[in-house]
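Every protein chain but one is kept in place in this view of the complex.
Chain nomenclature is as follows: A and B, assigned in order of appearance, with residue numbering initiated at 1 for each chain independently.
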Amino acid sequence: MPGRERTMSKEALLHRSRIVAELPRGESQSELLRELVGHLRQNRTLLREEWVRRIGEAHLLGAMSQEEIFQEATSVYDSYVAVLETGNVDDLTAYARNLSERIIPRGVETNEVVGIVLLLRDVLARSLFAKYQSDFEKLNRVLDAYEPAANRIANTVAVGFVQERERVIRQQQEAIRELSTPVLQVRERLLILPIIGVIDPQRARQLTEQLLRAIRTNRAKVVVIDITGVAAMDVTVANHLVQTVEASRLLGATVIVTGLSPEIAQTLVTIGVDLGKMNTVGDLQGGIEQAERLLGYKVVLS
Amino acid sequence: MQVPILKQGDVLIATIQAALSDADLLELRSALVQQVVRFRSAGVIVDVTAMDVMDSFASRTLLEISHMIRLRGADTVIVGIQPEVAFAMVQLGLTLEDIPTALDLEEGLAYLQHRSRTIN
Partner (left out) sequence: MSAETQILVMSDRDVVAARQQGRALALEAGFSASEATLIATAISELARNIVSYAHQGTVTFKPLNGHGGAVGLTIVAADSGPGIRDVSQALRDGYSSSGGLGLGLPGVKRLMDEFEIASRLGSGTTVTVTKWRT
């Protein structure tokens, strides 16, 4: 997100110039941050414990043991201070991703992660308040320097978590999709792809890719695509079906389509498919018989 | 990048080993046609396993190869099209219609043998 960083640093620059302008004798923002970092390092043990206590009080991270929370809190605390010191969020981003990877499978929710980061921001702000409360002017300057950095940290961690969560969800969706359409090998060189349910363009695409890979790995010569279980097919999906048949042929496999309903046949004709060129057979049984003939097996009629 | 052409019995085998430029493809076309005439080959196999992309130019050139070779009495089989490449080809509308395809070299040879058996 280069755009965001640019705006941030521009804000920070404006911020800095404002402070310098208002307080000709005062410290620069980086000096303030350095002082702040020193304070947070000195009181690391105390502040960290306070933070962990507040996490417990707020009933956050319930899925994790006390010991784990303490360990993660230590790492987050140190990364947090490091960001304040260097202004560079790369390490924190990497850590947030890694942390998310570990805790998402355990059911930690987005609000918990955002919650603990906001708690830390609060714990640290309170400690700064306690330290500088006698010098109100300075307190203001310290908080001015602290806040944008703290917000940026909270944002980094939250975004990292949400992105990781989305990735996990996508992965799960993928796994479910793969499960819902098995490519079956009924005998050597013969694959059956029974399609059941609603096919959207995304699933159709997935099916195609899955089938093409299966053709190669199983060295399939004939594929029977059974669409008996498909009630309706829009033009986009019908196009996909045609593309799947064509792509399979490019790999060297013959496709037989079975279970074509009159409605779907109509759709195919509408988009200009020459059904005479497509290998269609009434039902799955008939399709398998034809496949076996193509493969040179003798079909025994019972 | 020259494509090696191997003669095995009455079949010529051209194995593409890397991404080909348009000029390479045209060179392959003339080399194959010349050698089919020279060796009186009955079949040609073009192995495209290593091809990263099959765009409209490559597709058109393969079609031309197949047609020119057919005019000289031989069959062409394209083998080894990768799943991703096939997927992209059909979306681009390239289906190599009229050219036989096979999974790999072995299958391509089997196809040509089967064909010559049925004809003779």
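The rule we apply is simple: contacts are C-beta pairs under 8 Å (C-beta built on N, C-alpha and C of every residue); 3 or more make two chains touch, one makes a residue touch a chain.
All figures in this text were calculated on a predicted structure; none of them were measured in a lab.
Touch with the chain omitted from the figure is made, among B:V48, B:V79, B:L94 or B:L109, by B:L94. Interface note: of A:S28, A:N88, A:Q202 or A:T217, the residue touching the hidden chain in the full complex is A:Q202. Panel shows chain A; residues 1-2, 162-163, 166-167, 202, 209 of it touch the chain omitted from the view. Along chain B, the points of touch with the absent chain fall at residues 19-23, 52-57, 59-60, 82-85, 87-89, 91-94.
Just so we're on the same page, only the chains that are shown with their structure count from here on.
Contacts from chain B toward chain A in the complex involve residues 79, 81-87, 89-91, 95-96, 101-104, 107. Residues 208-209, 212-213, 215-216, 219, 221, 243, 246-253 of chain A are the ones touching chain B in the complex.
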